[in-house]
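Notes for the one structure printed next.
Note that one protein chain is taken out, while the other chains of the complex remain in position.
Now for chain A:
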Amino acid sequence: MGHRPWTMDRKTMNRLNHLFDTKKDNLLSIYYTAGYPAIDTTVDIAEALEKAGVDFLEVGFPYSDPVADGPTIQNSSQQALDNGMTLNVLFDQLKDLRKRVTIPILLMGYVNPIVQYGVEAFCKKAAEVGVDGIIVPDLPMYEYETMYAGFFKDNNLSNIFLVTPQTLPERIRKIDELSNSFIYLLSSSSITGGNLDVSDSIQAYYTRVKAMALKNPTIIGFGISDNATFTKACEYANGAIVGSKFVKLLESENYMDQIPDFIKSIRKGS
């Protein structure tokens, strides 16, 4: 907590840029799936996470065939779809959400629902309801650059690229050029919901990326599940994202009561 609500000129900076300008370390983001565990839980969870001191949110919109996700997030996506979640429903919820939540919001989802919505219309609507950035794991750099970058720019939305231990340095440079808020470092080449790889080769990868002195901040995700993994990630990057572990928490009955302690345990250990 602590940073002021976003009041910058929407045309030049979004809430993410403002956040990264004012806070450089130990940034914590939480991923959760919109419409899970129930269709109308999206806003309440966001509000609880902001109150608990999360720096920014990654809200997943569900897809039937999420190839980059493990069973936890896939199940939450299927449940959300069964609950009736669609992009239209989500945009309505986000409109309400923005009345109650001020921290930056990223939407994360797969490319096909966006293509059906219309990429330009999607970007416009997202900006209108107060979204700051988009993560689309299966949108390739070439297609983004040649077809869609203009829509993102026109609506002052950040497109977040992923980098894995196998991503070559020249490609990381290119990603850095195309990014304008932060770069998402994957802790391993894996799907979501695995364990944090702390092998020498992975630490060498973090060190290698850090040494590149990229213009964008970096956030580590995949395998961040507790204080130890969060702290480790923050040694190498500006912060970290917790996903599957939080989605698992949402499976329990009284998850709303547990959110403050969960976030505290990530930040400080339990």
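By our rule, contacts are C-beta pairs under 8 Å (C-beta built on N, C-alpha and C of every residue); 3 or more make two chains touch, one makes a residue touch a chain; residues count from 1.
Please note the rule applied: contacts and distances are computed from a predicted model.
Colleague: Can you pick, from "Transglutaminase family protein", "Tryptophan synthase beta chain", "ABC-type multidrug transport system, ATPase component" or "Spermidine/putrescine import ATP-binding protein PotA", the UniProt name of the chain not shown?
Modeller: Looking only at the record, the undisplayed chain corresponds to "Tryptophan synthase beta chain".
Colleague: Out of A:30, A:87 or A:103, which residue would touch the omitted chain in the full complex?
Modeller: A:87
Colleague: Just to verify: which one of A:102, A:164, A:203 or A:258 makes contact with the chain not shown?
Modeller: Touching the chain that is not displayed is residue A:164.
Colleague: Quick one: say which of A:37, A:60, A:104 or A:137 touches the chain that got left out.
Modeller: Residue touching the chain left out of view: A:137.
Colleague: If you put the missing chain back, which residues of chain A would it touch?
Modeller: Interface residues of chain A facing the absent chain: 63-65, 67-68, 70-71, 74, 78, 81, 86-88, 110-117, 137-140, 142-143, 161-164, 166-168, 171, 186, 189-191.
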